[in-house]
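Pasting a structure here, questions to come.
Here the complex is missing one protein chain, while the rest keep their positions.
Let's look at subunit A:
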Amino acid sequence: MPRTYVKAVHVGYKRSKVVHYPHTSLLKLEGCNTRKATNFYVGKRVAYVYKGEKKDLKGSTTRYIWGKITRPHGNSGLVRAKFKRNLPPRSFGAPVRVMLFPSNI
């Protein structure tokens, strides 16, 4: 399978000094180091891919949590993303796939 997604890392949740906001996750995209560069990715779909124990109907143990990139976060190329279900804390540092769709090129 060709890779048609950009690699990203789940850095953590949106937060203030003390409080975490798990409904929004922060992602660091590969090769994306400025706020301007994040423009391309806003609105794109994101998938956190992990393995579960039980097989699904297709016989696969791979599971997905889908989300969307909502906006840039700060000036160094981080983005905020919202997921259908909040990402679990054990996904901190884990790879996340940033799809190239919905495309506007």
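Just so it is clear, a residue touches a chain if its C-beta (ideal position, glycine included) is under 8 Å from a C-beta of that chain, and two chains touch if they have at least 3 such contacts; residues count from 1.
In this text, contacts and distances are computed from a predicted model.
Participant: Can you tell which of "ADP-ribosylation factor-like protein 6", "Geranylgeranyl diphosphate reductase, chloroplastic", "Mitochondrial cytochrome c oxidase subunit VIa" or "60S ribosomal protein L6" UniProt lists for the chain that's not drawn?
Facilitator: So, among "ADP-ribosylation factor-like protein 6", "Geranylgeranyl diphosphate reductase, chloroplastic", "Mitochondrial cytochrome c oxidase subunit VIa" or "60S ribosomal protein L6", the name matching the hidden chain's UniProt entry is "60S ribosomal protein L6".
Participant: Give me the subunit A residues in contact with the hidden chain, please.
Facilitator: 1-6, 30-32, 37, 39-43, 55, 57-59, 68, 70-71, 82, 99-105
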